[in-house]
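This is the structure I want to talk about, given as structure tokens.
Removed: one protein chain of the complex. Kept in place: all other protein chains.
A and B are the chain letters, set down in written order, and residue numbers restart from 1 in every chain.
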Amino acid sequence: MGKYNLENFFEDFEVGSTIKHLFSRTLTEGDNALYVALTGDRFPLYCSAEFAQKLGFRRELINDLLVFHTIFGKSVPDISSNAIANLGYADVRFLQPVYPGDTLSAESEIIGKKEPPGGQAGQVYVHTKGMNQHGKIVLQFYRWIKINKRFPEETTEPQGNVTPPPEIDLRHVQIPSALTQETIDPSITRGRWFFDDYTIGERIHHLDGRTIEESDHMMAANAYQNTAKVHFNGHQMANSRFGKRLIYGGYVISIARSLSFNGLENTLGILGWNSGTHINPTFGGDTLYAWSEVLDKINLPGIDHFGALRIGLATVKNLSLQKEQWQEIELKFVDPETEKEQYHPNAVLYLDYYILMPKK
Amino acid sequence: MGKYNLENFFEDFEVGSTIKHLFSRTLTEGDNALYVALTGDRFPLYCSAEFAQKLGFRRELINDLLVFHTIFGKSVPDISSNAIANLGYADVRFLQPVYPGDTLSAESEIIGKKEPPGGQAGQVYVHTKGMNQHGKIVLQFYRWIKINKRFPEETTEPQGNVTPPPEIDLRHVQIPSALTQETIDPSITRGRWFFDDYTIGERIHHLDGRTIEESDHMMAANAYQNTAKVHFNGHQMANSRFGKRLIYGGYVISIARSLSFNGLENTLGILGWNSGTHINPTFGGDTLYAWSEVLDKINLPGIDHFGALRIGLATVKNLSLQKEQWQEIELKFVDPETEKEQYHPNAVLYLDYYILMPKK
Partner (left out) sequence: MGKYNLENFFEDFEVGSTIKHLFSRTLTEGDNALYVALTGDRFPLYCSAEFAQKLGFRRELINDLLVFHTIFGKSVPDISSNAIANLGYADVRFLQPVYPGDTLSAESEIIGKKEPPGGQAGQVYVHTKGMNQHGKIVLQFYRWIKINKRFPEETTEPQGNVTPPPEIDLRHVQIPSALTQETIDPSITRGRWFFDDYTIGERIHHLDGRTIEESDHMMAANAYQNTAKVHFNGHQMANSRFGKRLIYGGYVISIARSLSFNGLENTLGILGWNSGTHINPTFGGDTLYAWSEVLDKINLPGIDHFGALRIGLATVKNLSLQKEQWQEIELKFVDPETEKEQYHPNAVLYLDYYILMPKK
């Protein structure tokens, strides 16, 4: 018997059980510096102690997405290393600020499973939580995956919760307590546009493009300790249907989010996201472009100084368009011939998420 | 109206006004570690707490050039994102040590502008300052750029200061106060050559060559939060006259400076520079080589333990020469046919700068 890590098949997931993922991880200012270098992130909450302190935080925060990638990476060996497909993740919510020096651990509860009669694979639903060293939950999300069965001939009844969670209920979103104490200092918000300057339906062009090299995405996935072989093994992937390594979808989210700085400079952090749709794979050498759609504007109860914007962050690759034309691109549209919904062939990501935006 | 950042044209710069650049940045030991990894820098002032403390500093410093790139990067969106050409920068002076954990912000005063009659573009002169979290100026420099006019048919008189600053007056150079208190410990200077070992006119061969990959320079420019698209967008740059991404000139300075360790090991930091001439662009895959010329040796008034060397740091690319031949290369020479001054075709950079060098 080889010493391979637990390779969970459909039958191995027990509804109601909780898997504590391997080892905790301390995120430091080294990780934040690396995150900036690998993504081009400029949001000041994560790279300016002064900015964060003026908002009431102890110091600059670990980037929200770095927290997400770290917790997600921890769950991969137990949950999805054996998955055929990542079907979705939803109700991603950031619940506590994470500071450089904090140590994060992760666990996942198996909340449901179902399988088609006679199928080779079934679906497993999990609820993953990330905790800091004080045991406080810093992040939670739901995920559902498709995974091979050991015994395709046997079929069991659905168990537990087997429906994707609904959209985030903003009453359950956590505004960092530092922010709610009227601590906001107007002099810190140097961007030009505030909550009231955004209009529902408006599209924001982020202008920049970013080419991704193989080194970039492998260093990023390494930094998140996500070692899925599709990202790292060029030798094996040469024989895959893609012929090359795939870029970790979370890194694509990070690049898109960093590109979104232009026009959303005053953003005070991510509250959570409803869903992230990874439309086409991204490869080394691809250039990403992004725009944002303002899907909704939400006044938060009892909070005067800022509100939430619901943003659709659309990302395409290798698509040269002028500023004017961007208004016209549809990421998703009905094909006039087939009458079916389909995505733009260059589309790679659509993230439906919520950000905090100060009022003037 | 799209949410694009201020795109300043010639007419938009008002002489006498000051632009506070977007957000401050905390530089950490993470940034210093990354700087070493991306440049190969070995000067101990930035990577040895012990070395720095023996000199009287609190701990190791943030690399001078990382301070420069960070402040310069902050100014790009407001000053030069719309520029046709960066005409020059001068009187770059480092005025305070920057420690890991310090937060830097930047502002630029518009000090002058002029335009040729009927021209499409004019020149704008700015004075940029970087401040730490205590409001102390850590870096200052002058810069002048060429920038398109909105209304080429209108011409205005020159305003303010429209001449490049003269060479640095070493009386205005700031010796870190930690260093002036006779704190220097002879045991820390382990390099073989000291102030008195250098001769005006001497050329120092730095021997090493360094090949730059696309990932390297993009990570570096990201780390400086300089997001100029020419460095990052391989997709658009494929259609430029270069056919590929350009490497940020500041990264070239950093590589050249790191190469210059061989033969200048005892250097205690950069005081400032008179000018940096970027002669030819550098691209991913190019290999840089550097040599230094000792332009001047300056005894600093009232300071016994070290002096200033004025150094011409010459950098070429893809040029295989033996040690002996390097003495003969001229970066700039008079073409015997045309009788015009011209640069060696492989030249990329000439930096005229001042370093502190201990005496024995």
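The rule we apply is simple: a contact is a pair of C-beta atoms (placed from the backbone, for glycine too) under 8 Å apart; a residue touches a chain by one contact, two chains touch by 3 or more.
Please read all numbers here as calculations on a predicted model, not as lab measurements.
In the complete complex, the hidden chain is touched by one of A:168, A:218 or A:331, namely A:218. The chain that is not drawn here is touched, among residues A:17, A:177 or A:236, by A:236. Checked against the full complex, the candidates B:168, B:204, B:313 or B:331 give a single residue touching the omitted chain, namely B:204. Residue B:51 is the one among B:13, B:51 or B:68 that touches the chain not shown.
The residue from B:239, B:320 or B:338 that touches the chain not shown here is B:320. Checked against the full complex, the one of A:18, A:120, A:133 or A:342 touching the unshown chain is A:133. In the full complex, chain A touches the hidden chain at residues 2-6, 20, 22-26, 28-31, 33-34, 38, 101, 103, 105, 133, 213-215, 218-220, 222-223, 225, 227, 229, 232-236, 239, 245.
Contact between chain B and the unshown chain involves residues 28-34, 36-40, 42, 44, 47-51, 60, 100, 190-193, 197, 204-205, 207-211, 213-216, 262-265, 285, 287, 318, 320, 323.
The rule we apply is simple: only the chains that are shown with their structure count from here on.
Distance between chain A and chain B, defined via averaged C-alpha coordinates, is recorded as 37 Å.
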